[in-house]
Structures are given as structure tokens and as C-alpha cells.
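One chain of protein is taken out of this complex; the other chains stay put.
Let's look at chain A:
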Amino acid sequence: MTEVNADTVATSPEAVAQHLAASRYLADESLATAIFLAIRLGKPLLLEGAPGVGKTEAAKAIASLLGRDLVRLQCYEGIDAAHALYEWNYQRQLLAIRHAGDKEIDIYDDRFLIARPLLQVLRAPEQRVLLVDEIDRSDHEFEALLLEFLSDFQISIPERGTIRAAAQPIVILTSNRTRELAEALRRRCVYHWIGYPDAEREAAIIMLRAGDVAQATARAVAAAVRTIRARPLAKPPGIAEAVEWANAATILEKGGSPWPEAFRRAIGVLIKDEEDLSYIAPELSQIVEEALA
């Protein structure tokens, strides 16, 4: 990957949007602005939104826009420092002690240190982008730990001392909002709420992401998905599901199913909850026909 200076890429929100589009991510104006501000102000970017609106994809696109590697830290209940910061390789240390015999050996050497995502980013802030995914799943304690990391960009290892980042790393946090995040965390970040895209943008995303889908199909899928999301479903379909639906329907159509029928038969890739399926089934034909019109 070629390294790019962050400030030369992010000259304006429009430039950011253009670069993102080049990495196959269509951002709307306000997301592009938030990304631009996060890069230029040197603050972490906090993206919140329903599942499947492309939060993680946005992080990947930002990494590729800057020509950096993405280091991903997936959060879960019970995640702790050993999984986020660093861990010692005890087996190797024990072996080394035994192997050394009478010689002196530093068992807190770099080769015994297993760097976890936060430390990895700290060591090479110019080559890596940190993605802290689904922060809402972690515990409060971990949020506090992260807060400390995000304010100073340093990690203390008792055996080694403090490691500081040479430059301000770029950090992206995502949350599904299953619980409220600490105010302090929101305050420290540039914040953006990603909603579902409007029908036109969604059609464009489908065209960009799906294999070979006709423009009319993409439009119809975008319109139908928009109607379906307005219903009180347990799991409203995300953008990825819409893309899959367009793909699946196109394949079925090539296999000989006529249009409305192809959409109906491919519904399994769009709605993946039995209850939702039975809720939407009676209306589906009408929704599809309206969208095709």
C-alpha cells in the first residue's frame, strides 16, 4: 500500500467524498464532512447507526483512502486489557529462561510481547487505522480504558514503561446503540449518525456493489427496501441485504423467473427472520409491483 499524508487527501469534504467513491464507498455530504473533520481535527470518529448501514465499510473505505492498513478490534462483553492492549507470550518466556541456562536474558524483550490492536496502532500510527467495532457491546470498564487511550494515545506496560504514539493515530469507533455510551466518550469524538440512505443513493450503492444488476432493478430494489424498512420489523434489512437481494433476483431472472416472481423468490436473502417474513409476505407482491412501476 502506498502511504498518503492524511492532510493532502483531506483537503475538503468534497475531496474526501471523491476519494471514498474511488474506494467504492458512497458517502453523503454530512458523513464526508464528519470524516474530513475527524482527520483534520485529529479526533476519533464515532459512527452510530442501525445494523447494516455500512459503519464498518466506512472504516474500511477510510483506511483505503489513506492507504493504510485497518486494525480491527471487535468488542464483546467481557473484553479486557489483555485482548485490546498487549499480552506476554509466557510459553516463550519460560522456554527462553530454560534455554538461557546461566546466561542473562531479558524476558521482557520485544519478541515476547504480543501486540494487540491498540498497541499495534500505537507503534505505527502513520501506517495503520484503528477500528473499534461495536463498542456498545463492551463493558463500562473497557469503555473507560478506551477513553484513557483515546485522550493520551499511550499505553503503560509495567515491565517496560510507557509507549507513546509518535503521531496522532486515526481512530474510528462504531456503535449499534444497544446501550448508551458514556458522555465523555461522545464528547471526545467527532460524531456522526448514519441513517439509511435515500432511494437514489441506495440504488447507486447497489449498482456499485452488486455484480451485474440493471439500473432499473437497482432502482426497484431501493424503492421496495425503503418501503419494507418503514414496517415495524424486528430486523429491518440493511444495505448489504439489499445488494444481495438485487443480485439474487437478477440470477433468478436469468434462470427464467419473470420479474415480480424473481423478487418474491429471492426474499430469503433480504429478510432473515421468520416472524418478519410472515408479517411482510401478504404485502410483498404489492410492494414489489409498486417499486417496479
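Note that contacts are C-beta pairs under 8 Å (C-beta built on N, C-alpha and C of every residue); 3 or more make two chains touch, one makes a residue touch a chain; residues count from 1.
The rule is simple: contacts and distances are computed from a predicted model.
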Which of "Glycolate oxidase", "HTH araC/xylS-type domain-containing protein", "VWFA domain-containing protein" or "Branched-chain amino acid ABC transporter substrate-binding protein" matches, in UniProt, the chain that is not displayed: "VWFA domain-containing protein"
Touching the absent chain when the full complex is considered, from A:22, A:41, A:144 or A:281: A:41
Touch criterion as defined above, residue of A:19, A:55 or A:192 at the omitted chain: A:192
In chain A, positions touching the absent partner: 13, 29-30, 33-34, 36-38, 40-41, 43, 46, 48, 77-80, 88, 90-91, 93-94, 97-98, 107, 176-180, 183, 186-193, 232, 234, 275
